[in-house]
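Only a portion of the chains appears, each positioned as in the full assembly.
Letters A, B and C mark the chains in the order given here, with residues in each chain numbered from 1 onward.
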């Protein structure tokens, strides 16, 4: 990138990233993050849409109740969110920046997810965010999946695109999506129609595995084969409390049912014809030590690399839940918490990405499309664009990391930020050249 | 009981009980309850000791941190607690009322436990506390073990004793003990020395099982054989978070370990030489749906009717915890949360109780000492009194109930309140006649 | 007992016991044992009935197929069984000896069980049967419940009774019952009508626990409170085999279902109002290492000390079986394998036993009727006799033992044999004196 003061600019990207990391916000409460993003885009000259303008409330999953939303908004303000933007959001997070260039051309979009996880970040020497003072100050929220980096790249890209707007064509849309982690953020934004006119969509992820191997620093994958289809359920078991000593036979033990379900769910036979995964991530049961547990709550996800494998896992999970409830004489509720479909990169864009990346010095190892070891609701965006005849790809941006994704020691090589901005900028240009032909 | 306006007095007992039921307070935060009790005793003319005067802090188990204590004190004041008494308590609950009669005689004590449980009371038609407006307003706290009735009986007794004090002898002590449910309340009060001079101790429980059969209304048991020895543990498993899809093999799943432990703990072979019981009452594991659970927390109790059977259960539990931690490569912490010893009524007092009960019309079915289906830290008081040469008994006060103890539909026949007050009062008199001989 | 050459006689009893121990035979194949018993009774002068004369085939449970019966008969002949008696038995085991005295009087019966267990006896130094050469030579069969001793006592008693017949009265019946261990032997003999005329029935067990404490040598219990009601089931799960690597999702894993069932069955909450027990004693599943297990087989028993507690355990077991089958999409068969009812000694005979035992030097510690820690189909005999107006008791004959019942190191103090014979003989006399009055 022929960009002056590259080093200074890189420092800015790192500052963005560390700021978002420090003020981590989980799904649907990214108020400070959204307000910061909106502020920067607005100052750069973008048309900015936020919150309820670009989110369909009916599609939101797991959004907290209003009193908690209010409480989180107050927290955000205390942490520097601008009340002006908060008011515009009307309680919903997410930002879109739109840049109409003076040259004719297609609608090109870049999508970045901005939410953190419900996780307690490590506060120990050796964990860089702690050592260098940007560990999460929001206890219980942590950027353990790199979306702080995605957001930083998005803001850096916004600046470059605006500066170089005369060299670009058509309309450019920047999507800063909330609630990727199980909250249906993509679906809620896509439902607003904001992506209906997009011709080219670029998105991606830092460091995600590619065909089972993590993408390390200096490597890039041009696209993805099918993501895993991910189906999510919350289960509540309702049994009967009893004194464990005097009346044990009168109880209906929801805790033991939940344990039996969890073990058997993790023991589901893998599907022989493709990748399948399952996780019971949360189990909370019981009310007190000396009461037979009358209730239990489980959060479960079932994934597969095709409709068939995902359906198999989902049906096995539901059968096990039903059977353990019956085993312990429980009532139960099965709440569907959304799903993420699979999606596939367009080969044409994969090639463009790899060609473009080869012009950037940082990238040294190049992969075609591959299997991503996970799900990402980027698939919602891709399928929408593709269904309208557009093209989309999901790029793997190689970066070394310190611990597994979702682990509380997660951190990544910030060296990936600068070349990623450059890549996305060059893709915007490439698309123009392409469409001129 | 030759007591005028019996009906009006019974209404007062029921009002006491329903008031305590409505403002249920769990272990170590019985601030409103303690303040009400202290107020009544003081108005009646008792010498009153509260909180830190009669509680040894080192013996308290599971007492919340100071900020929660403060918050609960504020709640109590909002619900009518007198700040005067709260101040005297110095953050610790529990009350003692002392009545010195003018006649020489022994020290006779009556002990009542006052705490509720961590339980969510049913709010449904058909549950009397709900239908008649005294369901718990303190969400998460519920009198599901009848201690509201015990407290009401204690206050009624206080009134009768004071009125009849000239017919009584020696010194009478009324112990209103907090934190019977797993908080070591008895041990903490006994450690203060308050029971060191007691010659006769009477305590008991509403409706508890006797030799495996619930004591229904109109029946009474004069005493107990050994309680179950009850040993309590909190366990924390510390594993490792990982992405369940991309890096499942890097995780160390604390949730599955906890489930395996819970199932195997409940499958511990019973002891062939006596009664043994075990319960995993609480299991909380995991941080989010799409993270392999890095932590789990369990609350466990192991009981036996002798040192040997309790020790057997305890050792099996600890072995299972250790082995499941090893199975999943976890670190773990085992926190001992106290134990309740066994205790046995003095035959001499059992006979006095039955003889006295036979003079009260309400009681129609009489049992000697029997096995109680549970544990009660009344045993701490009994052992202290007996170790000093005194006599003690634990009385079963028969009362029909609506659901199992600790169940969220629990309720009991309030008809037991009045005859129980009469019984305790007559026992105070009986002791004097006995000691005159 | 005023019996000459007591020492020599005791040696004979020990020889009987060790011979039966060595040639252990499990339920329904006690051909050598039955033939030896019949031979001795016949030589002493008893009227002898065997096999099909006293067994109703329809009531037999778990009797092997004819080819195995034939094979076992050959084995028995090789081990000294007399083909004459085998022929008379017609494939069914069990013996009755009848002695009609010349004096008028009631019908008095003594019942002894004769079968061994399916167990592999320890062959190690320190295990007396091994050290002294009478360890089981029938691999897979072992006397681990003392029935070898019972049989020896029965033969010793037969000799004494015949010798002293002139001092006795009425008719005496000696029942040598096969297949106590889960085979319905008592029911099958009782159904023949052989006990219909019995006025007094004495039976019992060596060393069985009494109120939870083993009866050691020199102690005796005059009778029993209710036995545990014991309900037995064989379960077959039928799933679907598949290659665990290529087609795991096509399998229906009966092994995992059986494991889940076994754990949850052992974790059934105990009944609060009485003793309850459950055991999955056998689990066989799978066909080969590299096949998902298509079948599983379980042997289960559920016990309770009353109809209510036994019914509770039985229903919980069946619910768990049904639910695990559903959880793994299996078909299943539930085969009821018989039950043993509860029974209670007649107080009148308990007193007679204790009074009589007090005249025998060996007995030094005396107990009334107590709870037996187990089930015994002696209850079938007792209930039949009692239903016809007769009296019955089940005596605990104290004896130290080397390891738990059913353990493969089980052995007992043979000192119990001689005083037991003396006790039973004196009871026969006592009954006559009693009925003369």
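Here is the rule we use: a contact is a pair of C-beta atoms (placed from the backbone, for glycine too) under 8 Å apart; a residue touches a chain by one contact, two chains touch by 3 or more.
Only a predicted model underlies this, so the values are computations on that prediction, with no experimental measurement involved.
Chemist: Quick one: 3 copies here, how many in the whole complex?
Modeler: Copy number for the complete assembly, per this file: 4.
We adopt the following convention: only the chains that are shown with their structure count from here on.
Chemist: If you average the C-alpha positions per chain, which one ends up nearest the average over all of them?
Modeler: The most central chain here turns out to be B.
Chemist: Can you compute the centre-to-centre distance for chain A and chain B, using the mean CA position of each chain? Integer Å is fine.
Modeler: It comes to 49 Å between the two C-alpha centres.
Chemist: How many Å are there between the centre of chain A and the centre of chain C, using C-alpha atoms for each centre?
Modeler: About 67 Å, centre to centre.
Chemist: Show the residues in chain C shared as contacts by 2 or more other chains, in ascending order.
Modeler: In chain C, the residues touching two or more other chains are 263-264, 267, 269-270, 272-273.
Chemist: Report the residues of chain C in contact with chain B in the complex, numbered from low to high.
Modeler: Counting only chain C, the residues touching chain B are 209, 212-213, 263-264, 266-267, 269-270, 272-274, 277, 373.
Chemist: Given the complex with chain A, which residues does chain C contribute to the contact?
Modeler: Against chain A, the touching part of chain C is residues 243-251, 253, 256, 260, 263-264, 267, 269-273, 276, 292, 312, 319-320, 322-324, 326-327, 329.
Chemist: Chain B touches which residues of chain A in the complex?
Modeler: Those in contact with chain B are residues 117-120, 144, 181-182, 208-209, 228, 232, 240-248, 250-251, 253, 255-256, 258-260, 262-263, 266, 277-294, 299-301, 303, 337, 373-375, 404-408.
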